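Input: a single structure, listed below in structure tokens.
Removed from the display is one protein chain of the complex; every other protein chain stays in position.
The first chain written gets the first letter, and so on, giving A and B; residue counts start at 1 in each chain.
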Amino acid sequence: MRLRSLPEFEYMVPKDVNEVCSVLQQHAERAKVLAGGTDLLIHMKHRVLTPRYLIGLKNLSDLDRVSYKEGQGLRLGPLVTHESIVGDRVIQERFGALWTACSKVGTPNIRNMGTLGGNLCNAAPSADTAPPLIACQALVKVMGLAGERSLPLENFFLGPGKTALQPGEILVEIDVPCPPPRSGMVYVKLPVRTAVDMAAVGVAVFITVDANNDACQEVRIALGAVAPTPIRARRAEEIMRGEKITEPVIQKAAQIASEESCPRSGSIRASVEYRCSMVEVLTKRAIRQVLAQVRSF
Amino acid sequence: MTELSIVGRSVPRVDALAKVTGKAKYSVDLKLPGMLHGKILRSPYPHARIVSIDTSEVEKLARVKAVVTGQDAPEERVGHIRDRYILARDTVRFVGEAVAAVAADSIEAAEEALELIKVDYEELPAIFDAEEALEPRASVIVHPALLQCALTPQPYPLYRFEPDRPNVYIHRQIRKGDMEKGFREADFVLEHKFSTPAVQHSCLELHNAVARPEPDGGLTVWDSTHILFKHKADLCRLFRLPPSKVRVVSLYIGGCFGGKAGTIVPAIASLLALKARRPVKLVFNRDEVFVDGASRAAMTINIKDGVMKDGTLLAREMRMVLNAGAYSGSTTLVTKNATFGAVGSYRVPNFKLDSYAVATNDPPTGAFRGYGSTEVIWAVESQMDMLAAELDIDPVAIRRRNLLKEGDEDVCGMRTCSMGARECLEKVARWIEWDKESPREEGPWKKGKGIALGNKYTMPATRSMVHVKVHQDATIEVRHSAHEVGQGSGTALAQIAAEEFGTSVDKIRMVFTDTALTPYDAGSVSSRSTFHTGNALLRACRDVKRRIFEMASARLETQPKDLHLREGVILVQGSDKSLRVADLFAPAGYLLEGGELSGNGTFVGPLESEDAETGQGKRPVTYYAHGANAVEVMVNVETGEVRVVKNGTCFDMGQPINPKLCEAQMEGGMGMGIGGALYEEILVAKGEVLNPNFLNYKFPSSLDVPACGNVKSMIAAVPHDEGPYGAKGFSEGGLVAVAPAIANAIFNATGLRIRDLPITKEKVFRMLKSITDKELPPK
Partner (left out) sequence: MSRKHAIELKINGDIHEVLVEPRTTLLHVLREDLALTGTKEGCNAGDCGACTVLMDHKPVASCLFLAIEAQGKEILTIEGLDQQGRLHPLQQAFIDYYAVQCGFCTPGMILSAKALFDKNPQPTEEEVREAISGNLCRCTGYVKIVEAILAASQQR
């Protein structure tokens, strides 16, 4: 996989979403949308992807908006950059896990160029923005020539680099519901070196506590970089749901989360063992941080 | 000695303005009329016979102006052992070996042309394990005709071949005393094996050269390197050109650290340029640098020590094996000189060392800052702490006990002088508050302190020449060939010239590294420039001043010895008579006495004979710089993460020419040392580099080094009689003691001893886990 100059392609700048969908439909696999380019152009330089047509999205200013409405939640356009999210006070205060995730993507340069939509549609198993959004029960809106449809973000990822986007479709919105009262959320990440690449184990935890502040009314744990797609640690959540969040419960939940994300049979490579252990460590850390958050309200 | 006014002061760098405005030019910035872009086709196999190469499709392309293969390349080869064709001929020996090259009118056209070259390979068995390759009956012989290769001449003994070990490039020996007796008399014997991985210099400026064919059949080459006269000699030999027809120029260099010593890049650029009859710029991609950028060889170090109860070393036996890769490059000399890391610091009455450079089908390796000392000191300084732990002696005390003193003989038989190690050790120990008990735990973080000693030799028998010219306006022009790779050689030399002429640095003009204009220099290698080029400069300055004072003494009716210079004015001791330098010239600009006001100085480094069997010699190195590091680390017991929170370095480089620039070298060494200690490793599987990029090969960012207030760089200067103003040289040295200091601090924090670099969090975690698994009672 040698690094090279970019391959040849044609560049188009459709005037609206409809035109984007038309072009995507018409050219299918031979066309790709260009958001920040921080993933796509690298894939192209390595000849992993060689689209004949790149679709510039600079005319779609509607897709570069963030809006928040009390009671309704957060509406994010796919072209919002990670840096714009980091600069948004509302997101920092109310959707802190997403804020943290965006602040940890790449480097400052990459954060100024890379977009939320790009991060999600690139669908790397280690996409930082996915676990926090999944933990918040985000919905994605997708537009095609046949119209618009919505689906939970959790169902958007089908495999490494594969999303539920059909030919001719483009991601147009990410909706994050308002967290209920007495909720907290956190995203923690640790770079992990496997044999070849530096993946990152990411854990997002969302908890709503009861009026006494000690029992778990609702919990969602989302893990990144431990499976072909971001996943929910549902068995770990079961351990916690309805229970008082004591130290033994935290330990147990973290241990189950680790088991859920790791193969149980056969010998595993040392690097995989480390990653599994870190799921446990980070899940514990995240749960404790969320508890500290809700208890400080 | 008279008081110094410029030398010893931290004047601003003379090249800083050009660099902060983006105006400084590097060879990669050049654009010449008619220039083409070169690209290299590389072997996908670690070991194969080239059956055929078909370039016919490429030759049809209008945009491609030259295509070359091994058949077009010179028959002469390169390397310390001349074992490498610049383009492979019958055999490729590593994944990534250059097989063909094209020059086209754009990089894209050149890359596309490579796709059209058809190469037919017949794969051969390959060997990757250095220990396996070291064996007399190794399954694969990388260079069947190794012993028939010519050698690049060196002024000192280098080669000791091992005809019955066909993959050994060289074997180096040091023998002193009676090992059997030493170990027998020891109270305690400790033996361990350490290892360091292959690491990449990762200089920001990619490997590159621009070659232009000249009408007389010669070449001009702009070369990103630190050793331009060696490259010129190679190019003359490769292309059968007389020295008068080959000009090599280095502009500013965007980092080197030894990685640009090889001649492959300018040679292939030259080959293409001569074939195309147009200038060619050849630039490696980052992944090419990882594969063919002469990374540092992986090394294993076995070290067996016999000590007395009080920590006195009686006997030390060492064995080092370097995986030199597919071609000898500079690693042969590294294998010899790395051993000085084990020689420069301690007094050991009985010493035995064997080091081997071994050929494998891994990528070829070469010089890397420290020239092997870093890896050897990794082992020695880790072992010193392990001895201290076993004997229950303080790590600082055990080092003090065994340190060489002025006048002592080291294990090579050289008399120790300019030995500042003791003071460096004391200074860093005091700074880190070594004796003070500090809080040991902060949540999951355990804290610890560690110390290590280091040294860096400078090789013998090299020479420099400098030319100095004084202009009518009393500005001084210095023509020299010490490369500016970032270390500040230009500034240090300007300060020396300013000191000599009693003027300021802004009156000094530097003309550097252009073989058409600047005289011979062995290069900015081995931390030699301040000492060697500096000494040559001193002599050149004094040569010119002698002329000035001769001319002036007549006019001033006094003796030359009563004269001195200050700000372009010749002053007379004890009188107010004076003469301006300008007064020695006619208004039209020529010297009244004829010609120019200039002079030369040459400095030749010491050369003493050396015994190839025992490594004994009076002067196997020119000098050693000595230093120490003290660090404080935090180890996270949950994740295995290690953070270096404090680093103190102290070095004895003799008289510092520019203290702030010396600090800068220590700080840079700290950064590189932290990378080597905790993160860096070139991962190779079946000869293929798996992480040839900055995404997966991590070296420190601004977040991975201690806060400014927790970094201290100190100087403990012990002047060297032979150095300019007592200066030695030391830029490499800032690196050598960092990794063992970190490992020793990790041991202090957690009781964990890790002997294989890098100390990744995965390794720490695994060791912690295996300890806790044993300690915890079953649930």
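Quick note on the criterion: a contact is a pair of C-beta atoms (placed from the backbone, for glycine too) under 8 Å apart; a residue touches a chain by one contact, two chains touch by 3 or more.
Remember, it's a predicted structure, so these values are computed and weren't measured experimentally.
**Student:** Have a look at A:G56, A:P167 or A:P191 and name the one touching the chain we're not showing.
**Tutor:** The missing chain is touched by A:G56.
**Student:** Of the residues B:V485, B:V544, B:L597 or B:M714, which one touches the chain left out of the display?
**Tutor:** B:V485
**Student:** Looking at A:V23, A:M113, A:C178 or A:A227, which residue reaches the missing chain?
**Tutor:** If we include the chain that is not displayed, A:M113 is the one touching it.
**Student:** For subunit A, which residues reach the chain that was dropped from this view?
**Tutor:** So the residues of subunit A touching the unseen chain are 3, 5-11, 34, 37-38, 41-42, 45, 54, 56, 58, 83, 106-110, 112-113.
**Student:** Touching the hidden chain in the full complex, which residues of subunit B are there? Just list them.
**Tutor:** 10, 12-13, 15-26, 28-29, 31, 108, 201-206, 252-255, 257, 285-286, 485-488, 660-661, 663-664, 667-672, 693-695, 699-703, 705, 707-708, 711
Assume only the chains that are shown with their structure count from here on.
**Student:** Mind checking the centre-to-centre distance between subunit A and subunit B? Centres are C-alpha means, answer in whole Å.
**Tutor:** 44
**Student:** What does subunit A use to touch subunit B in their complex?
**Tutor:** Those residues of subunit A that touch subunit B are 2-5, 190, 192-193, 195-198, 270-271, 273-274, 277-278, 281, 285.
**Student:** Under the stated contact criterion, what part of subunit B meets subunit A in this complex?
**Tutor:** Residue list for subunit B touching subunit A: 107-108, 111, 285-287, 638-641, 683, 690-691, 693, 695-696, 698, 760-762, 765-766, 769.
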